[in-house]
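The complex appears here without one of its protein chains, the remainder shown in place.
Just so it is clear, A, B, C and D label the chains in written order, and each chain counts residues from 1 on its own.
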Amino acid sequence: SAGEGGTSTDTASSTDTLKIGVLEDQSGNFALVGDPKAKASMLAIEEINANGGIDGKQIETFQRDPQSDNQRYQELTRTAINEENVDALWAGYSSATREAIRPIIDRNEQLYFYTTQYEGGVCDEFTFAVGPTARQQLGIVLPYLVEEFGPDIYTIAADYNFGQLSADWVKVLANENDANVLGEEFIPLSESSFGSTINRIQEADPDFVMSMLVGANHTSFYEQKASAGLDIPIGTSTAMAQGYEHRRLDPPAMANIYAGVNYMEEVPTESNTGDGGFVDRYFEMYPDAPYLNEEAETNYFSTYMYKKAVEQAGTTEQPEVIDALESGIELGTEEAPEAPEGETIRLDGATHHVDHHMWIMRADEEHNIEAVENRQIPETFLSETAGCNLPENPEQTQYTPVDYYEEAE
Amino acid sequence: MSDTETESDIDPLGPNVRQTAAELATGDRTETLLQTDGLVKQFGGFTATDDVDFSVAEGELRCLIGPNGAGKSTLLNLITGTYEASDGSIYYNGHDITDLEPHERVSRGISMKFQVPSVYGDLSVRENVRLPVQQFADGEERRRLVAEAIGAAGLTGYEDVEAGQLSHGQQQQLEIGMAAALEPDLLLLDEPVAGLDVGEREAIAERIRRLNEEKGIAFIVIEHDTDFVASIAEEVTVLHNGEVFREGAIAEIESDPEVQRIYLGGES
Amino acid sequence: MLELDDVSAAYDTTPILRDVDLSVEEGEIVGVMGKNGVGKTTLLKTVMGLLESSEGTIRYDGVDVTHASADERARAGIGYIPQGRDVFPKLTVEQNIKMGETIRSDSDETLYDQIYDYFPVLEERASQEAGTLSGGQQQMLAIGRALVSNPDLLLLDEPSEGIQPSIVDQISQDMQTINADLGTTILFVEQNLGVIREMADRCYAMERGTVVDELGPSTIADEDAIAEYLAV
Amino acid sequence: MVNGINLALQFLDSFAFIVLAAAGLAIIFGIMGVINLAHGEFILIGAYTATLAVTQLGLPLVVAMLVGGLVTGLFGILTERVIISGAWPNYVSQRTLGRDIIEPLYDRLADSMVATFGLSLILTQGARIRFGNSIDQIATPFGAISYGEFSYSSYRIVLAGVSIGLLLVTYYLFTRTDFGMRARATIQDKQTAQAMGVNTDRMYMLTFGIGSSLAGLTGALFAPVISMQPTLGDQFLVEAFVAVVVGGPSVVLGTALSGGVLGAILATFSNLYGTFIGRIALLVAALIALRFLPNGITGFIDQLRKRRQESD
């Protein structure tokens, strides 16, 4: 039981249960976003179990709180794979977490779902990065803001791979939309005072700000900019849909913030907000939960994608399940409430990414949320630009915009 | 000091690249061991020692007396390097030691007992004594010296007691034992018998005389107990207001009316 | 005024005092003597309440104070001058004295002058940090600080330790003056024969944690008799 | 181009943040010798109490903030009695087992760290269990002031004023009153203070309570401007420790001075080179200060004063 590095095909496949590992932050800097993820996974699992399980097998879970600590993630990932023999693993909010555990995942050939909106570019035979990518999120919100407010952008982003690469994407998209980035600032995750940042934004005087701030400490930015009287439109891939700042802060701190997201609790599809919809089911199971966020929905629908794949493969053997997933799973709005009635979202077998239905959600002075625009945006960076095709060419790479776009330098 | 010790196995921590006091004891005794030259120490605006010229010869036993606050402890602390001199110099064995670190002075043969006992409270009496001894003795000899030092301090039977649990007087005894265990050439004692009972006072007086006579250790002893002073020393220096006020034979000093006025008081 | 009845006390589990019986009448000056380590300091600490007695009763002014805390005893009028000059090193000389004054509401301003009279150096150094005083000066401060609270019973642990001879004489005389003028009762520990002879009306001798003898005025006057109790 | 007003305002901001972050810790560490690693959680208690007092009880903001300070002060007293001095557990154990079970944490620097670290885990997680991963926040009062192309939150300026006020009150309390003298005497030598009639138990309790309530007040004052979540206290810890130690032995004066010096460095470097450089500059300045002024700023001032007297 000690050696690490062997493949773990030795799973519970022969029994009449299967085991899913769920490692999501329920304390620490990312708890606010991680907790709904864990809850939504449990909701999906409970629903599936209540409806007879996957291929007749009940789902067991191995769930732990890695406390927003990447070293702890590594340890728990090892435990999940080597000791608990999970058949599939959902783990991690931040991109740094994903990169910390991906080597362990790959070495053990473990089927892994990464469900956070992220910078994009991960082309990995064992990883299914099913959240929306920067190109999808910024791709819907940035052109809209350029159109509405003008071409001058100021970027503030969390100082780690997600923020750095997302900022690169802002530059790429600015270029594609004839806009220009006046300045950018990367902010350590531990920072919570934004006085000088606010001053610098005022000095640069952009038409709008792109904000990719992350985690509990960065939330303070929105209240601080509001009380400093900085009143400027903000586009974001991270605010509101993840940490529900529009519910936690007193209005009008979040007024005029535009989030490019595949999902948030307010997304106005029938299967989401309608009677007995996703929102109802979630709060029935967790009456005290504060919010149903973007990542939670991704955990939810990806659990159903896994279910479909196992049923299609007829086994929980991971290589077969991966093959089934790569055949291109599609989900309707019932299981993927982000999509409006009649639409589906599709897992792209070649890239292990999802062609999402994206929304621009805006908060008004009272913090009411309205959908300003929505459409399907396929993943294009990996499939078209980088040429990732995992079934043909298995690899474990993360492609970055610098490799393909001059302006991202 | 173990005679097997060679240059190479000298503990880099330890002192003792020096002649032993015992060796000196057999030699010429009249040379000046310690000399201060215009020593000044100021605390803020206050001058604690003022231009003090003071000297001790090899193997001499000198007492330092004077009113409270006269600067006696300050002078000793200057000699050990605990305080940095504001002005003036200190010579020891002909070398200027004014700028040396305290531990460097100790390794040249100066050892001191503080006015307030500061033994290692959490360590046993034996561990306390072993610390100075281990610098120059090993194995069987070390064991012997440690036992001897404890015995001489009157603490036989207390070897395994934590020093912090000794009474005030017992701690004083231990302090002296430790300072003497270093086998210094010059031993500075700040009020060695304060708080000791009559019996212990006599024992310590005897001890000081023996160390002085047999090992040739030179002493500077500060003490307010004049009987005690008279029992160990012939020569005394009186410090007053930070300056050397009188110097001379004990009988002379005791009958000096000025000294009586500022220090001894009462019936003369 | 003070009565100890079969009092025993221990540090943690190490018993030190055993069945001590002792009494001090109002207005008396009583000495305690004995060799190093016999438990004199422990006795005073137990009277002060810094160490709780494990057995026996302590009565002060007719009241059972066996279980009273030290600060309660202090406010009831017991003053204490610890051995080894426990002044507050980071407070100034003046603040140290003031600490004594705040004990009791009935302390009296003129005491200040009297204390500065005894120890002029304390007035000179009023704003110096007490920790930087010379040994003897600290001892004077400790005495001054206890006096300013105008205690009814004063406990002194080796008051002459580290003090220059002229002032030792002066302290013995001053204590007697205080005793006479203010009626302060005094219980003191000493190694200095001169001081014992000068001050004490009566004297207890201690050995190994207990009182072994009581010496009347005639014995005290006899130098050799005292020396016998203190010598080896 | 550096805008002078920006810099000045940022200085006020940094000054207030450092001073308020440090105030409670300065008392508990500087005066009592207890390293309170739960300092951040005391701030959390103040922040949550003030916020909930507004959102749940509808109290006016100022009252809610005072309540935040008060509740944290009471919690501090409880902590002191139960953990730091162990007085209550010992009272019980004396009567049941006939001996003390807890040795007070005063003067046990590292042990006080372990104990308060344990406490901080309990408090953070307790807050998470009880209130979730965040609570609704209150808005920042007083609006903003504008100058040229810039604007700034007026509340941040008010904070600077409050921090100076608190410093003055604390300074007066600990240096100019009988209470302060007794508290300091107690910490220097408990036994002797007892013999001087000081109820040392009460001194410990009150001093700890005052330190705690200052931490709570800090939390309450910052409640509108920081994110209300269980680890919010962490953001204050670094500045708090650095300021206290750079300040040196005179607790209150030291905190004020290090708030001034470190605040100036933080504001200038953040303003010129960004938040990250600002923070690094602050920390490096602290390291250098500690190395060259091992007794802190006030220790250094003391030394200077003595030098000057000597040369007179």
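Before moving on, here are some points about what is shown:
Basically, contacts are C-beta pairs under 8 Å (C-beta built on N, C-alpha and C of every residue); 3 or more make two chains touch, one makes a residue touch a chain.
The definition used in the following text is that contacts and distances are computed from a predicted model.
Taken from the listed names "succinate dehydrogenase", "Lysine biosynthesis protein LysW", "Urea ABC transporter, permease protein UrtC" or "Cation:proton antiporter", the protein name that UniProt assigns to the chain not shown is "Urea ABC transporter, permease protein UrtC".
Here the chain not displayed is in touch, across the complete complex, with A, B, D.
For the chain missing from the display, the contacting residue among B:47, B:68, B:93 or B:111 is B:111, taking the whole complex into account. Shown as candidates are A:99, A:152 or A:373; the residue that touches the absent chain is A:99. Touch with the chain omitted from the figure is made, among D:168, D:272 or D:287, by D:287. Only one residue in the set A:21, A:163 or A:290 touches the chain that does not appear here, and it is A:163. Panel shows chain B; residues 11, 13-16, 80, 82, 101-104, 106-107, 111-112, 114, 118-124, 126-127, 130-132, 134-135, 138-140, 142-143, 146, 159-160, 178, 182 of it touch the chain omitted from the view. Chain A residues in contact with the hidden partner, per the touch definition given at the top, are 1-6, 26-27, 64-65, 69-72, 74-76, 78-79, 82-83, 94-96, 99-100, 102-103, 107, 159-161, 163-164, 186, 188-190, 402. Residues of chain D that touch the chain left out of view are 37, 83, 86, 89, 101-103, 105, 108-111, 113-115, 117-122, 124-126, 128-129, 234, 237-238, 241-242, 245, 276, 279-280, 283-284, 286-287, 290-292, 294-295.
Definition applied: only the chains that are shown with their structure count from here on.
Taking each chain's centre as the mean of its C-alpha atoms, the one that lies farthest from the centre of chain D is B. Comparing chain C-alpha centroids with the centroid of the full set of protein C-alpha atoms picks out D as the closest.
Ranking C-D and B-D by contacting C-beta pairs places C-D first. For the pair chain C and chain D, the distance between mean C-alpha positions equals 41 Å. Here the spacing of chain B and chain D, counted between their Cα centres, is 47 Å. Here the spacing of chain A and chain B, counted between their Cα centres, is 76 Å. Counting partner chains per residue, chain A shows two or more touched chains at no residue at all.
Under the contact definition stated at the top, the residues of chain B that touch 2 or more other chains are 43. Taken pairwise by the contact criterion, the protein chains fit none of the simple patterns, being neither a path, a ring, a star nor fully connected. Chains touching one another form the pairs A-D, B-C, B-D, C-D. Of all residues in chain B, only 42-45, 86 touch chain D in the complex they form. Chain C contributes residues 48-50, 69-71, 74-75, 79-80, 82, 86-91, 95, 98-100, 102-104, 145, 149 to its touches with chain D in the complex.
The part of chain B that touches chain C in the complex is made up of residues 43, 66-70, 72-73, 115-116, 165-170, 173, 191, 194-200, 202-203, 224, 226, 260, 262-266.
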